[in-house]
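Report on one structure; see the data block that follows.
Shown here: the complex without one of its protein chains, the others still in place.
Here the chain labels run A, B and C in written order, and each chain numbers its own residues starting at 1.
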Amino acid sequence: MTGLFEAIVGPGSLDYIINLVIMLIIILLKIAAVVAVALLHVAYATYFERKVIGHMQLRLGPREVGPLGLFQPFADGVKLFFKEDIIPADADKPLFYLAPVIFFISALTSLSVLPFFDGFAVANINIGLLFLFAMSSLGAYGIVLSGWSSNSKYAFLGGLRSASQVISYEIAMGLSLVGVMMMAGSLNLSDIVRAQQHYPLGLFAVPQFLGFFVFVVAAFAETNRLPFDLPEAESELVAGYFTEYSGFRFALFFLGEYTGMLIMSAIASLCFLGGWGLPSFVTAGLPVVAAKVLGLFWFLAKVYAFMFFYYWVRATLPRYRYDQLMAIGWKLLIPLALANIVITGLVKIWIKGMV
Amino acid sequence: MLPKLFFGYFAFAIIVLSLLVITRRNPVHSVMWMLLLFFQIASMYLFLNAEFIAAIQVIVYAGAILVLFLFVVLLLNLREELLTNRFISAWPVGLVFAGAIFAGAVSAVAAFVPNFSGQYTVDVINRETHTKALGQALYTDFLFPFEIASLILLIAIIGAIVLAKKRMRS
Amino acid sequence: MVPLNWYLMLSAAVFSIGVFGFLTRRNIIIMFMSVELMLNAVNISLVAFSHYLQDLRGQVLVFFIVTVAAAEAAIGLAIIIALFRNKATAHVDDMNEMKG
Partner (left out) sequence: MNYYLLIPFLPLAAFLINILFGKSLLKENAHWVAILAVAGSWVISVATLIDVMGGKTLNQDLYTWVSSGGFKASVGFLIDPLTAVMLIVVTTCSTLIHIYSTGYMHGDNGYYRFFSYLSLFTFCMLMLVMANNFMQLYFGWEGVGLCSYFLIGYYFNKKSASDAGKKAFIVNRFGDFGFGIGIFVIFLTFGTIYYEPVFSQAGAFATKTVNFLGYDVHLMTLIALLLFCGSIGKSAQMPLHVWLPDAMEGPTPVSALIHAATMVTAGVFLVARCSPIFSLSETALMVVALTGAITSLFAATIGLVQNDLKRIIAYSTVSQLGYMFLACGVGAYTAGIFHLYTHAFFKALLFLCAGSVMHAMSGELDIQKMGGLKKHMPITYWTMLIASLSIAGVPGLAGFFSKDEILWMAYSGPSPVGKLVWLSGTLVAFLTAFYSFRLIFLTFHGKFRGTHEQEHHLHESPKSMTIPLMLLCVGAVASGWVGIPALIGENLGIHNYIAEFMKPVLGHPEGHGTHGEEMMVMLVSVAVGFAGIGLAYFMYMMRPDLPGKLATQFSGAYKVLFNKYYVDELYSAIIVRPTIWIARNILIGVTDARIIEAIVNGVPSAIGGFSRQLRKVQTGFLHHYALIMAAGVLIVMGLMLMRSW
């Protein structure tokens, strides 16, 4: 066995191969852990949303399944999983199957570069932020293809709307993060978190308030959430691009959307709100492990705060018209983001000149 | 050996995907194969220690240009497309030309021996991070071309808007 | 270590496939995609050169090629839309108004 292996791979590289395999297994374990945890969070994000919205509307929300309705997400999952999977007659089948997968995968992949606490990310890469952009731009494929392959006018229009919305706001979002990149001097998310520690309150949201504002608005649009949920505006387009989807494929879109929200919240938390970075007087006395666990919770608290903001906005604001949405994106957010970049650059030069 | 295996995989995947792109009857499928192709190319760039270019490949090519293609394809009438010939009748001529170009390129490449070595070794790029190194080159030595590139993009935006917008009834 | 020439051969192969597609397909969008394929082939060889010759100029060129590709896609697709609006076809052999 070994001989054959060496014949193929080359002599003396067995140890190397074994190390590689072990590394691969570790990575796979990391991925599994992150995905499992994330999906659990996504499941409970739906429950959280229903509860929050319910209470905001003076209702109680789900409470029948399990104590306080805590098993409601599982009940929903089971329901969706066993539902009949209907495929429209003239649908482009391969693409119809593929679209939700692309959507869900692009959302899940983004998780790989997020540092959840100090030193932990599935892939701690130098271009983490760019990777996030790349993945979020892939989401548009899932939307467009699902809309087109359904062979339904509602779905198609919803898909086109959503895709142009996502592509438009991606620009604003990317530009809004350029200010952060400039201040941190890196595209690595961990570096960005660390860089924030040197700023007042440990936040980029203060000096980058313009960027943060643009980012928040763009994040709402990117995830097709109210007040920008035009693609799935039920009164106009039934359910938008996933009108024809049902059962498990619909669940993929559903999960993808909430994963997207989670990722946006995580990016907001990492890039603007300080991520897992705790003030040094807190971490000073703690053992390293405790500090990291505390950081994780600190990070999750910010993520959930942002999620709560999502729900709060949903309960508060009405939907925009489509042309208004585009006008905000192109005529307000992009110029603002550009101005933010210019200001950041000038201030940076100014500070450099002072030192 | 292992790098060669990886290269073999990429070469195989890229060539097969390229062929799929140009032979599919349905343009939407072509676009999807091309998406996959771009990912393969991006991954290969990672192996060539060009992470920023890889990201650009995905963000710009896959995320922007190809989406545009997809949009346009979706706007066209595909029913008829699926029933007519894919290729022009004189496709063997094209094959001969493409083959000749390939032969010429291969014969030229076969004789190529790299005899130049710059300052950006793998170590340097890893230390500086690729993005920073590229940015430094771009904003110092290539500042003027960079500005021209931005101008080209501006012109393209204006041109695209002018071309694609519906004629106003005046 | 993979020899540089392998990358160049791969690039030549992709380029030739692009040429073949451009010369033979009837659908103008696929022809466009063939052009993108050719550009990508060039990018591959440029990045490979850049890596093997340890010089960033190749990648800077890639950057500009991407820029030009984006501009070309925007303009070209706008032209296709305008054409399609008038001719209701995406087949180049149905378009020969420019003949002498």
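One rule holds in what follows: contacts are C-beta pairs under 8 Å (C-beta built on N, C-alpha and C of every residue); 3 or more make two chains touch, one makes a residue touch a chain.
Because the structure is a prediction, the values reported are computed rather than measured.
For the omitted chain, the shown partners it touches in the full complex are B, C. Screening B:Phe7, B:Phe47 or B:Phe97 against the full complex identifies B:Phe97 as the residue touching the chain left out. Only one residue from C:Met31, C:Val47 or C:Val60 touches the chain missing from this view: C:Met31. Residue B:Ala105 is the one among B:Val21, B:Ala105, B:Leu138 or B:Ala156 that touches the chain missing from this view. As for the chain not pictured, it touches chain B at residues 88, 90, 93-94, 97-98, 100-101, 104-105, 107-108, 111. Although one chain is not displayed, its contacts with chain C can still be listed: residues 19, 22-24, 28, 31, 92-93, 95-100.
Keep in mind that, in the parts below, only the chains that are shown with their structure count from here on.
In terms of their C-alpha centroids, the spacing between chain A and chain C amounts to 33 Å.
Note: centroid distance chain A to chain B, computed from Cα atoms, is 27 Å.
If you average the CA atoms of chain B and of chain C, the two centres end up 7 Å from each other. For chain B, residues that reach two or more other chains under the stated contact definition are 52, 64, 71.
Of all residues in chain C, none touches two or more other chains. Those residues of chain B lying in contact with chain A across their complex are 1-2, 26, 28-29, 32, 35, 51-52, 54-55, 58-59, 62-64, 67, 70-71, 74, 129-131. Put simply, chain B touches chain C in their complex at residues 3-4, 7, 10-11, 14-15, 18-19, 21-22, 24, 27, 30-31, 34, 37-38, 41, 44-45, 48-50, 52-53, 56-57, 60-61, 64-65, 68-69, 71-73, 75-77, 81, 84-88, 90-91, 93-95, 97-99, 101-102, 105-106, 109-110, 112, 114, 116-122, 133-134, 137-138, 141-142, 145, 149, 152-153, 155-157, 159-164, 166. Interface residues of chain C, counted against chain B in their complex, comprise 1-2, 4-10, 12-27, 29-30, 32-34, 36-37, 40, 43-44, 47-57, 59-60, 62-64, 66-75, 77-82, 84-85, 88, 90-91, 93.
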